[in-house]
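Selected chains only, in their assembly positions.
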Amino acid sequence: MPKSKAKAVKETRVVVKLSGSLFFARDFAEIVGTLRRIVESRKYLRLVLVAGGGKTSREYIEAASKFGADQASLDEIGIHISRANAMVLICALGEVAHSRVPSNLQEVMQALEIPRNRIVVVGGFHPGQSTNAVAALIAEKTRASRFINATDTDAVYTEDPNEHKNAKPLTSVTIKELSEILGRESMRAGGYDLMDPVALKLIERSRTPTLITKCTPKILEDSILFGKSPGTVVSFVY
Amino acid sequence: MPKSKAKAVKETRVVVKLSGSLFFARDFAEIVGTLRRIVESRKYLRLVLVAGGGKTSREYIEAASKFGADQASLDEIGIHISRANAMVLICALGEVAHSRVPSNLQEVMQALEIPRNRIVVVGGFHPGQSTNAVAALIAEKTRASRFINATDTDAVYTEDPNEHKNAKPLTSVTIKELSEILGRESMRAGGYDLMDPVALKLIERSRTPTLITKCTPKILEDSILFGKSPGTVVSFVY
């Protein structure tokens, strides 16, 4: 029956968290070109991009911290900057992107219900929630095929590679191991963005396939289309 | 100078998380009476109450889970029920309560800016955030003097007291220890509500003084007014 066949071709959803520093990186235009090409060639692929706060966010938060601001207010600064980043990305993507930055999960779902495969781009949502947690939440709600955390580092290491010479990259890591590696990590606004406990808990409860990898045009394409990456896979085996 | 003196009398804020099961408990009217009395006698005390989802929420979530719903949607069910609980509490408190249930942090701040010391009552805010996390976030943003988690249990135990005969109540526990005790705890919507990793992370980053204690009229009064309780104190010593 043609009907059930038609039903078989369902939309695939992939959520990608992009570092906020990307937007001023040298290969930004090339990455934009890759993303455009991907969605134009794959009619049934739906991309949601989550823009982090990046360097600008960290500078702003640092400026406000000096005056003794509470963490929830610092989160709000980060959210404004991440939305500016998301809007830059929307401008760069042009016609293939949804024209507005949704500000909560409901607005993301609303944007995704428009039957064109336009890329939806968001920044942060609410205080107390990192952009990684936002990405994990969208992946959960949309039952995404995968959540790709495209960062500045090429993988999760056994220890901080900047401080430990012998730190080794991991091809696979359990949620528990990752929690321990991130253990000393604070949750302060604008902090280190490899992954945070809130995002990890959301990934764990929804069991979303998750990749942590470097953000290059080639790696983005492979990880979005085929789920392949030279980075680290989060596994759910206990 | 009288002026600086006037400034010395600043508003004290206390955030209390109440179990959603409270609203149908036998001593609900007595607890309501206690809360009323507290705010009527303390002009500079500002209470924010966070209603959990309770038994109703768990039943609803269980009903929806059978159909294979995603966790974020189950969270939404819990949020609706917790808001109904919050509204019941507002009705019970009458004139001493703010008449609406704020649905996000901004609306809580707005309600608190009204210069009467009315109790502000909320339920859940957003998917991915437990009502404990909501309470911790409000405590952080309002720089609350303390966050009291008034639960069904009388304290945090070394192990689950329902399963381990030798489990012992703790008078004090570090964030790290509490994380470990809660380690096996899932973050599923409507789950066990002693505390969850997201709430713990928020408490940790803002260093809000936190009590986990049983919910009785007497304990509520002592813990709200004096920070004293027979339960468990969360400590920040590492």
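To keep things simple, chains are lettered A and B as they appear, and every chain counts its residues starting from 1.
Operating definition for what follows: contacts are C-beta pairs under 8 Å (C-beta built on N, C-alpha and C of every residue); 3 or more make two chains touch, one makes a residue touch a chain.
Quantities reported herein were computed from a predicted structural model and do not represent experimental measurements.
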Given 2 chains in view, how many copies does the entire assembly contain?
-> 6
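The working rule: only the chains that are shown with their structure count from here on.
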Working from the CA atoms, figure out how many degrees chain A turns to land on chain B, in steps of 5.
-> 180
Could you grab the centroid distance between chain A and chain B? Build each centroid from C-alpha atoms only and quote it in angstrom.
-> 31
Contacts from chain A onto chain B in the complex sit at residues 70-73, 104-105, 125-129, 133, 136-137, 140-141, 143, 186-188, 196-198, 201-202, 204-206
